[in-house]
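This report concerns only the one structure given below.
The complex is shown incomplete by one protein chain, all other protein chains being positioned as in the whole.
Lettered A and B in written order, each chain numbered from 1.
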Amino acid sequence: MATILTVDDTASMRQMISFTLNSVGHEVIQASDGKEALKLLQGKKVDLVIADINMPNMDGITLVKSLREQAEYKFIPILVLTTESQEAKRQQGKVAGATGWIVKPFNPEQLLTIVNKVLG
Amino acid sequence: MAIDMRQFHQTFFEESLEGLANMETELLHLEKAAANKGQETVAADPEILNTIFRAAHSIKGGSSTFGFEDVVGFAHVLESRLDAMRDGRLTPTRNVISLLLLSVDCLRSLIISARTGKEGDNNAIDSIRKQLENLESEQPSSPPLTVPVLKPPQGTISHWQITFRPHLHLFHTGNDPLRILRELDDLGECRVQVDISSLPGWDQIKPEECYLGWKIELIGPIPRETINEIFSWVVDDCSLEIDRKPMQSLAPRSIAEAVASMDAQAGTLRVSVPKVDALINTVGELVITQTMLSLIASNFSFDNLSRLFAGITQLERNTRELQESVMSIRMLPLSFAFNRLLRMAHDMSQRLGKKVELIFQGEQTEIDKTVIDRLIDPLMHLARNSLDHGIELPAERLAAGKPETGYITLKAYQKGGNVVIEVRDDGRGLSHERIFAKAVERGMVSSSSNLSPEEIAELIFLPGFSTTESVSDLSGRGVGMDVVRNNIRSLGGSVEIATQPGRGTCFTLRLPLTLAILDGLSVQVGDQTYILPLVNIVESVRILPQQVSRPVGSSEMYGLRKEFMPLLRLNELFHVESRSTDFSQGLLVIVEAEGKKAGLYVDDLLDQQQVVIKNLATHYRKVEGISAATILGDGTVAMILDVPGLIRLAHTGTVHATPHAGDSPASSMATPTLN
Partner (left out) sequence: MESVHALGLKGPQTSDKQFLTFRLDGQDYGISILKIQEIKGWDKVTPIPNSPAYVKGVLNLRGVIVPVIDLRLRFGLVEAERDIFTVIIVANVGGRLAGIVVDAVSDVINVDSEHLCEAPEYEGQQNREFIKGLAQVEGKLLVLLDIDRLVNPESLDKTTAATSVAVNG
């Protein structure tokens, strides 16, 4: 199964996401902000990144940008978490190189549908 | 598959309470900072505002995921207010901060209720929520949270024709066309045709780029939204057309078109086609001129000299036109700024029980986009002021023999290299007596000073001045007229005020057309060249030493036709060795800004020229007396002088009781224009 990195500053969201993905057999790496995510990755192979946008230290947009600058993560799918009203953030995420977005709030089923879609 | 979400609740409660505690601490810091400075507002550190915002944002996200509807509702209102504060649309006054602190308590109680299942004091919470919703920010709050509802597929069968051409960089976004095709295939009967027309030769193929396109025919009971949804992530990374096959009524708009018509994002400009056409024409002419000149150069003889000069004249004209064309691209009509006032006027007049109509004149006048962006706040403030203090209540107006409805007129027109904007109201006008009394009370002027009505009106631009007894919660947001004047000054403009008791007040704003180019006069001081903005120059004169005097305790003064003005020796000011100390060798350039004059002593006048303004602060910082830098024809850098700043320095150096007498020279120089 796939290795997925989830980056979110709220522990409850991280728990929910990783529990959901674990339950269908994916391996999940958790990071609490962009900086930590970069530190954990260090060239390690992942199949998908799911990142929140609003985070302290390094936000999701900056994280996407720095990931796309690295050869290992140039083509992997990166999804950002946004709320319904954050049209502008979604666009910023796209410009930074995100593959797509997941609109909050979402439930475990919706998460799995989208993850299956991008992992093909 | 069912995942029991309750297992995550405990973590959510804990981190939310922790977030609220952080938010509280930061808010208290803000309040303390305001109290220490004795100010109503605080210039808050954006990082602090971000931290506060993030706490509310996370709580909203978590509570909506885990289904705590009461928390979601409150957090949403709070978040939108904090967002406004973060964007600068809502000023963090002390009142606002205390309301936010109360909101933290409400949210905390809501979360504890969710955890224990016990109801909190809902009335109190509702009342705080109402107050939050009523907080006036300069834009309507974001639309209420809606949960997206997927429309049930319609029963009618549609025949869709989709042309999907990914841009070369599609793979770099992590998107895979194959995934999209697969999803379409799941929807109904799907026929796909690949388009290899842009495939380059084998030796030129880069494996990282996407050269293929697809034509897709899709038949089934599929609504357009479902297809849009599938392409939503890649809309900006491809050209896409989705058409319904048997043409029905109106030709459907393509997504790309819809996206293009969306509001321009920050940092982009929407340019009308005629402007682009004009630009292309000019470039065409430039190319012709260039061809002509190279032809002359390739077989040059002195017989061709006159043709060469003619060519150069033409080149100059082309360059000027090209410059104008390019500048016009940055120009936007002032209606962009004016329209922002409508909502504010509507809301405010309702709340105050006044009848007011806004009238726009010349709103098609164009001005540089940067200027527009920074003009909105000052205009908003002036209009708000007129509404609050100027326009009377309907009964009062009728009693004064005026129509019940008050008018605020915004009039814009171009005059020379400037755009002039008048904000005029037909209200009660400024009361000179009250202003003077207030200024005396605040120790801004002495009660014995003899000021003209104009000078008294000028007093309202002093920091910390406010004409109402109690700061009204509408216009008195701790931002005074001094801020308006500073904002306009920072754009290289000026504000003047004219008022007639009982008849109304008119503020006149003068702004440069653009911030990028300036008409200047280069002057020589020692071995240095400085640029003086032409708009500030009145005249230049040879100095007669007997006209220079030095009153006790004052700087040098120069008398010109019965008018006395301070004299600034630029060589001393800038520590440059002048060519000579003998006055009769140099020249005095009389400059004017904001109604005040000063004489600048220079060695020589050089040339009148247009210069491109380069920001000094990009890589260095602001410099006193200097507004920017530019690059001269020989490639060297020259400083552009900050004339208003220099004049303020010259005037505050004197002992005369001018409205600016409270300023120390250092503080007035600390606000140089143009950043």
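What to note about this one:
Basically, a residue touches a chain if its C-beta (ideal position, glycine included) is under 8 Å from a C-beta of that chain, and two chains touch if they have at least 3 such contacts.
Just so we're clear, the structure is a prediction, and the values are computed from it rather than from any experiment.
Set against the missing chain, the residues A:18, A:66, A:86 or A:99 yield one that touches it, A:66. Residues 528, 555-556, 566, 568, 573-576, 614-616, 618-621, 623-626, 629, 631, 635-639, 649-650, 653, 665-666, 669 of chain B touch the missing chain (whole complex, contact as defined above).
One rule holds for everything that comes next: only the chains that are shown with their structure count from here on.
Put simply, the C-alpha centre of chain A and that of chain B have 33 angstrom between them. Chain A makes touch with chain B in their complex at residues 9-13, 15-16, 19-20, 23-24, 52, 54-56, 68, 74-78, 81, 83-85, 88, 91, 94, 97-101, 103-109, 112, 117-118, 120. By the touch criterion stated above, chain B contacts chain A in their complex at residues 1, 3, 5, 7-9, 11-12, 15, 51, 53-54, 57-58, 60-62, 64-66, 142-143, 145-148, 171-176, 178-179, 182-183, 208, 232-233, 236-237, 265.
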